[in-house]
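A protein chain is absent from this complex, but the other protein chains hold their places.
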Amino acid sequence: MSLTQIEIQLIATVVAVACALPGVFLVLRSMAMMSDAISHTVLLGIVIGFFIVEDINSPLLIAGAAVMGLITVSLVELLNRTRLVQEDAAIGLVFPALFSLAVILISRFAGDVHLDSDAVLLGELAFAPFDRLVIAGSDVGPVALYTMTGVLLLNLTFILIFYKELKLATFDAALAAALGFSPGLIHYGLMGLVSITAVGAFDTVGSILVVALMIAPPVSAYLLTDRLTTMLGLSAVFAAIGAITGYWVAHWLDANIAGSMAMMLGLIFGVVFLFAPERGMVALAQRRARQKWEFAQAALTIHLLNHEGTPAAAQENRVEHLSHHLRWQPPFAAEVVQRAQRHGLVERHNGYLALTDDGRQLARETLMLAT
Amino acid sequence: MELWSLLQDLLFDYTLRTVALGAAVLGIVSGSLGSFAVLRRQSLLGDAMSHAALPGIVIAFILTRSKFSLVLLLGALVAGWLATLLMTAIVRYTRVKQDSALGLVLSIFFGFGLVLLTYVQRIPDANQAGLNSYLFGQAAALLQRDVLAMAVLGSAALVLMGLFWKEFKLLSFDPVFGASLGFPMRLVDTLLTTTLVIAIVVGLQAVGVVLMSAMVVAPAAAARQWTDRLSIMVLLAALFGALAGVIGALISSSGSGLATGPTIVLVVSAIVTISIFLAPNRGLLWRWIVRRRNRRRLRVEAVLADLYTLATQHENRYHAHDAVVIRTMRAGQGGVAHTLDILQERGLVRKEDESRWALTPDGFREAQRITADMQE
Partner (left out) sequence: MEEKHAAIEVADLTVAYQEKPVLWDVDMYVPEGILMAIVGPNGAGKTTLIKAIMGLIQPAAGQISIYGKPFREQRGLVGYVPQRGSVDWDFPTNVLDVVMMGRYGRLGWIRRPGREEERLALEALEKVGMARYSERQISQLSGGQQQRVFLARALVQEAQIYFMDEPFQGVDATTERAIITLLKELSAANKTVVAVHHDLQTVPEYFDYVTLLNVRCIASGPVEQVFSEENLRATYGGRVAFLTAAGNGAEQVEPAATTAGHGAI
């Protein structure tokens, strides 16, 4: 492994983790698509910033971009508040317009600068190590690694300091407001963070894949845990795995690294989606299969309980009538009765079914739980 | 003169005519079908579908080695459709919400597409220009057969919309009621989604993956402001879409060097802005005027009611009262003198001398009516 390769993997990992952390809150607050909007519109902030300071390396560009991110959010909210368009439409109106403006400004007035729209969309991680940070004549590493580490630290600090507020504002905005935390402030703080992260990241991975880095790891983690801290940790781990495997797959295919990172994150999500212990598809199917029988047995006991001692009982409780009354296929009904007998829930007296004490108790408990 | 020469070019210049036709087809199809997406609050679905189409386009190319647009668009169609299915499954079977599912599928499909695209570029003979135009759109590069492919697909979508108009309306307004009538609403949903995917795919080559979603949302959002009828909304959206497409494509292919996608999007965004401000009834300007008028009416009525109160407390109902008294009753809200002038113009009050005002018989009746209304 060459030094450049190590540096690329380092940058990729830092970018991915830096994106995943604020992404957790976007996913939990149902604002995932805002990351799509912001990651596009920060470009306009950079362009405008560039026109003002005329220096592509100025840190003011990042500030401009962050401001534009906040402007995007407020524009969407403003448009939504007119009640002339729905919120999703508002997002879909605002960001393409601002992004288009940015692209046109670039092609028109900044064509010779290092800012072309393809790079903005797609990023090129492979070139990141060539831009070196030189301090006092000595090369201390790629610039991107430093800026993204800075962004990562900023995100970590923000989350650590405002952890309680973020948690409260995410899960119970009303309570947060009542306790005197301003949900609006937290909201805009978070959006500012997303904007800064997006600016830092899109240089390396491009604006569309920023969305993948922000959304995919938290969504995968969301299917594995209920705890916010665990979700943050898992997201970071997934992000790092996606970054490193993504790099090697891209290396092997000689393809775009950022795209490959997104692909690997997609793969991680796919695995989680299928095999997550409680919420995965396989677990769900198994649980459904098990519950089908449990549920059917409970339904049987309740059916028997409801007709116990009524004149219709003779009719309703005959084994051969069960499938008719409950609309069950005869083999299914027979299987349910067999299982219920095995579990000591019902007894069979010459063609009639009767509840045992256990069966009666199950029926009552089930009804009690349901109400 | 310039307009005339532009018109001539439009009719007789091959490139320009092709571009304009292509852009018009794109605008009509995405505008009309986008209306349903916007009404169903699925505006961002278009965004996801268009990004998700990228791997489909590249795979279609890898499989067929053809750059013929109908083949590539079919690939896009399949991918966009798969993405939609996947999103539906994620939302249905897990606790992941719609917005996260959209962002996830959008970005991962796009990432996958990008990997394929960069991979394909290493294949000899794969002139990347054709594929790259799908990112930002390249209206100027449209050929007549591309436009034909767009027209064929687009017409298919529009015919479907025409045939199932009633069912689509039912689905958008009240799907549960539709199901109670016996319509298989999931099938109707699949049909409508398919037409939307077609609409998006049709525009990809001209506007590009990144900005195609705007063509779904913007014309419909603009059209909604001008009308309260679905049919008119769809027609208007088609018109706005076509207008934006043609204007944008013409600007971009007239040698300005501007990318087509962004130019079209800016034009359509301008149409949205105008609609939001100026549309009658719903527009912001209109609402502002109505609110102003109401406020003035309320002020006038309040002063009249005050005069009425004074009049009923006095034995002579047409006795004149000092404006200062009325001003006190209005609690310093101001504008009393101006309001009194307005009332005098209408013949409801009469100026006794420099500072004193009295109700006229007309004014008394009017005030009686207003106070009765207020008490109701």
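Structure notes:
All chains are identified by letter, namely A and B, in their written order; residue positions are counted from 1 within each chain.
FYI, a residue touches a chain if its C-beta (ideal position, glycine included) is under 8 Å from a C-beta of that chain, and two chains touch if they have at least 3 such contacts.
Just so it is clear, the model here is predicted, and its values are computed rather than measured.
Taking the full assembly into account, the omitted chain touches A, B. Only one of the listed residues, B:Leu16, B:Ala101, B:Met233 or B:Leu348, touches the absent chain: B:Met233. Within the set B:Leu63, B:Ala89, B:Leu163 or B:Val324, the residue that contacts the chain not displayed is B:Leu163. From the options A:Arg81, A:Arg288 or A:Arg348, the residue with contact to the unseen chain in the full assembly is A:Arg288.
Those residues of chain A that touch the chain absent from the view are 287-288, 291, 295-296, 298-299, 302-303, 306, 316, 324-328, 366-367, 370-371. Residues of chain B in touch with the missing chain: 39, 163-167, 169-170, 172-174, 176-183, 224, 227-230, 233.
We adopt the following convention: only the chains that are shown with their structure count from here on.
Residues 27, 30-33, 35-36, 40, 79, 82, 84-86, 88-89, 91-93, 96-97, 99-101, 103-104, 107-108, 117-118, 121-122, 208-209, 211-212, 214-216, 218-219, 222-223, 249-250, 253-256, 258-263, 265-266, 269, 273, 279, 281, 284 of chain A touch chain B in their complex.
The part of chain B that touches chain A in the complex is made up of residues 38, 41-44, 46-47, 51, 90, 93-104, 106-119, 122, 132, 135-136, 210-211, 213-214, 216-218, 220-221, 224-225, 257-259, 261-263, 265-266, 269, 272, 276, 282, 284.
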